[in-house]
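A quick write-up on the structure given underneath.
All protein chains of the complex are present and in place, except for one that has been dropped.
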Amino acid sequence: MRFKIASEVSYAISGPSTLILNVHALRNGAQMIHEESFVVEPKVKCEEFVLDQGQNRFVRIETGSAKELKLTYRATVDAQVRLIPIEKLNAMTVGKIDRNVIPFIYPSRYCQSDKLGRLAYSKFGKIKHPYKQVSAITNWIFENVQYLSGSTNWQTSAYDTVAERAGVCRDFAHLGIALCRALNIPARYFTGYAHQLQPPDFHACFEAYIGGVWLIFDPTRLAPLNGLVRIANGRDAADAAVATIFGPTRSKAVRVSCEPAEPGFKPLTSEQLLKKGVCLDAP
Amino acid sequence: MRFKIASEVSYAISGPSTLILNVHALRNGAQMIHEESFVVEPKVKCEEFVLDQGQNRFVRIETGSAKELKLTYRATVDAQVRLIPIEKLNAMTVGKIDRNVIPFIYPSRYCQSDKLGRLAYSKFGKIKHPYKQVSAITNWIFENVQYLSGSTNWQTSAYDTVAERAGVCRDFAHLGIALCRALNIPARYFTGYAHQLQPPDFHACFEAYIGGVWLIFDPTRLAPLNGLVRIANGRDAADAAVATIFGPTRSKAVRVSCEPAEPGFKPLTSEQLLKKGVCLDAP
Amino acid sequence: MRFKIASEVSYAISGPSTLILNVHALRNGAQMIHEESFVVEPKVKCEEFVLDQGQNRFVRIETGSAKELKLTYRATVDAQVRLIPIEKLNAMTVGKIDRNVIPFIYPSRYCQSDKLGRLAYSKFGKIKHPYKQVSAITNWIFENVQYLSGSTNWQTSAYDTVAERAGVCRDFAHLGIALCRALNIPARYFTGYAHQLQPPDFHACFEAYIGGVWLIFDPTRLAPLNGLVRIANGRDAADAAVATIFGPTRSKAVRVSCEPAEPGFKPLTSEQLLKKGVCLDAP
Partner (left out) sequence: MRFKIASEVSYAISGPSTLILNVHALRNGAQMIHEESFVVEPKVKCEEFVLDQGQNRFVRIETGSAKELKLTYRATVDAQVRLIPIEKLNAMTVGKIDRNVIPFIYPSRYCQSDKLGRLAYSKFGKIKHPYKQVSAITNWIFENVQYLSGSTNWQTSAYDTVAERAGVCRDFAHLGIALCRALNIPARYFTGYAHQLQPPDFHACFEAYIGGVWLIFDPTRLAPLNGLVRIANGRDAADAAVATIFGPTRSKAVRVSCEPAEPGFKPLTSEQLLKKGVCLDAP
């Protein structure tokens, strides 16, 4: 499916700062960028880069003497999802999984899986197949955590959310990741553009590694799973923040959009997928 | 019911210390102390006292030059419980409850009810009657928290237990108290001697204030509710520790017993009480 | 010294609620209330009370069908402070202190002294006299914690403040209390009206029990120590909140004032006191 995505972020700057921005659509086998533009107003020093490890596309921006900054990204992206029959996914023990996903079993800043083992095992340990375990985790979060704007901040972690039971998409994703890892299922953070998300914003959800593929799960149920355009992956939001600011700069406004660029988009929800016995790997 | 209770606590002392001990059975309308003895070997300076607020009986001990200390308490106690028909308990709003129980709605060191409101309301908020709410809390803890000796320490609090899902009687009680207070039900910590507790030790559970009386709840289900002899109440274990040590002294061994001193003891469990439609206020 | 104090708190109410208010000046040997008035608009059900334990004066208010509420308290209060020569204060071990202050050695919700022992001993353990220890604690907080409105919330505790190094008067007080208790010095929370506090608001600081008296310490240095009118004491803010709200009511505005009602007020700061070799017990 082809999507037109756009984001416009503006900053007020009271002294020279460095920004590391991560709003560009990622390029990989399942996601092709048809065309894109990135405009920085006023013009300041920018460097686009990809880390040696990973595919996330960063822009490092030096504000120099600018007092304000407006960053506009626009792209047309072909994002392919695959429907995979659940029955084809084989459970894999830690002894068998691809070594490169091993880091995604370990705890990270906002996903303290090392502290949530007992909770994860008591709630989801008896479920046989890892796909069903992760589905159950995703549903449990949806049912037990309240989506509440402003209830958390950028320091909130999965450990807090287990007790406090409220958060935003980022917190839902962190809890999902932590519970998967606690069960030795590799899991990672996903940020992207999301069609039909209300109010429009950057979105976060998570992926779990099952049967040799990364599958997408969204405990917020706020956007169709086939309406996502991937920006970045990471162990958690520490790796894949939309913007990291070094210096006296603060965000003023964010505008985000994600619309199909061709007719015929049919939203797929996780309930529908489950009925059909299929799951989705993300673009 | 009449019980013979005993506790023997011994300490190794490497320098002058002060101990505040709280092992004496409490005296009140429901609990009469028939006879008791408290022996300190070797003889050191001791002062028994009751705070102006509350009925807990403390002993302050100055170790002086002693290198070891053995404290033996024995008592025969008549502990009365009342069976109260659940239907007679009227729910009371904060606006109506006895002002002296108001402090037991507030959060305390190990019972961070201020952080558990959403969890408490989502799990137990729709239950109509406070007695049924507290019963549901008690059952939920039993079902969701693993009793595991050594899994926690004296710094562990309800906030931790919600995430980590393991603990001992003290942790079970703290979580019960925190969840009650989060629902505006006054709740307090209970320590005492417990018949049939295995392995024998001091026990902790909690009380909730419903319909004008303090009712006993034990999420561990490790002892019959009518086999308890009360030592102390408090907001949590900070108020009602068996021993608080100031100085280079450490506990070596603890022996505790609690046996009926007359025939005919029939253990009552919370399930049995629920079937009969009655509940229990503690001695 | 005679002070005129006033507070006006208004609420927006979207459903029947109970408020427990604690804004009345406390009555004790050092603080005499000359005249006072408490007006609730519109008229709703109010009950003033004092707990059996403690002297704090609470008002329990049932909002009934009111949609808004304005609570106005005004009083003229004679608040006496005593200047006590520091040299007259004898250090007291736990073995000697008045048993009724023992609860103020224990940790409480926002003052986790049980977790701060090593910090307290390494920083202040070698200071000989408890008065100098508490002075050093107070100065250390002033120098190491930034006063920053909005940086914390009502769940913030001393454990957080040690790491995060920012807060408001409440957080400064909690940290002071926790560090004192970690050194076995009884300490309690103080709320009151404070002359010259900018911006005017309710104030919080703390008291430590030294040489048989409660002495006042203010790590914020935002108000003269002899310009305080006491509202309440408690183990921490859980005991002495200005208002505790049960139900869908939220605070809209707060106005507070505290002015001398007679000429000749000379502000005393802790530096001045220290120079003179005296300290202050609070009204």
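Order as written gives the chain letters A, B and C; numbering starts at 1 within each chain.
Keep in mind that, in the parts below, a contact is a pair of C-beta atoms (placed from the backbone, for glycine too) under 8 Å apart; a residue touches a chain by one contact, two chains touch by 3 or more.
Worth saying up front: this structure is predicted, and the values here are computed from it rather than measured.
Engineer: Taking the whole complex into account, name the chains on display that the unshown chain touches.
Structural biologist: Even though it is not drawn, that chain still touches A, C.
Engineer: In the complete assembly, which of A:Glu87, A:Asp114 or A:Glu271 touches the absent chain?
Structural biologist: Only one listed residue reaches the unshown chain, and that is A:Asp114.
Engineer: With respect to the chain omitted from the figure, which of A:Ala12, A:Val94 or A:Ala253 is a touching residue?
Structural biologist: A:Val94
Engineer: Given that one chain is not shown, which residue among C:Val40, C:Val59, C:Val162 or C:Leu225 touches it?
Structural biologist: Once the missing chain is taken into account, the touching residue is C:Val162.
Engineer: On chain C, what residues meet the omitted chain?
Structural biologist: Considering the whole complex, chain C reaches the absent chain at 115-116, 118-119, 122, 144, 146, 159, 162-166.
Engineer: Touching the hidden chain in the full complex, which residues of chain A are there? Just list them.
Structural biologist: 18, 20, 45, 47, 49, 51-54, 58, 60, 62, 93-95, 99-100, 102-103, 105-109, 111-112, 114-115, 154-155, 184, 238-239, 244, 246
In this section, only the chains that are shown with their structure count from here on.
Engineer: Draw the chains as dots and join the ones that touch; what shape do you get: line, ring, star, complete or other?
Structural biologist: Topology of the interface graph: linear, an open chain of contacts.
Engineer: With chain centres set to the mean of the C-alpha atoms, which chain is at the far end from chain B?
Structural biologist: A
Engineer: Could you classify the chain B-chain C contact as same or different, where same means more than half of all interface residue numbers appear on both copies?
Structural biologist: Same, since over half the interface numbering is common to both chains.
Engineer: For chain A and chain C, let me know how many angstrom lie between their CA-based centres, rounded off.
Structural biologist: Chain A and chain C have C-alpha centres separated by 45 Å.
Engineer: What is the distance in Å between the mean C-alpha positions of chain B and chain C?
Structural biologist: Once rounded, the distance between the two centres reads 30 Å.
Engineer: List, in ascending order, every residue of chain C touching at least 2 other chains.
Structural biologist: Not one residue in chain C touches at least two other chains.
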